[in-house]
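Encoded as structure tokens, here's the structure I'll be asking about.
All protein chains of the complex are present and in place, except for one that has been dropped.
Moving on, here comes chain A:
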Amino acid sequence: MTLADRIGDYRAALEEWLRGFYHGLISHPAYEKIEQEAEDQEDAFMLACFPEAFGIPSPVSYYTAELLPYLEDEFEAWERRMWDRGSLLERKGHQYHF
């Protein structure tokens, strides 16, 4: 293995480490934040669609019911997040990386 190769390997490893470091420090929390914001928006959407899940009558629930077959993942996640208030608080806390 020539010196050039070893330097190359070293640089590649370093680069990967640095990228990982940057990702963990800066970009991952940022993506996570955006994704969580997206989830929050989705929760609001689901709540607007299916408020009768919480006993609030909605004039459009008849129409939004036909969306349900296409909202499997969202619905499951939403129900979990909504019913479990403890985890909802905890979730909010997650957005801040102390």
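One rule holds in what follows: contacts are C-beta pairs under 8 Å (C-beta built on N, C-alpha and C of every residue); 3 or more make two chains touch, one makes a residue touch a chain; residues count from 1.
Basically, contacts and distances are computed from a predicted model.
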From the options "Xanthine dehydrogenase family protein molybdopterin-binding subunit", "Membrane-bound hydrogenase MBH 2, subunit Mbh2J (Hydrogenase subunit)", "EchA protein" or "TRC40/GET3/ArsA family transport-energizing ATPase", the chain left out of the display has the UniProt protein name "TRC40/GET3/ArsA family transport-energizing ATPase"
Per the touch rule stated above, chain A touches the missing chain via residues 31-32, 34-35, 37-39, 41-42, 44-45, 48-50, 52-53, 57-72, 75-76, 79
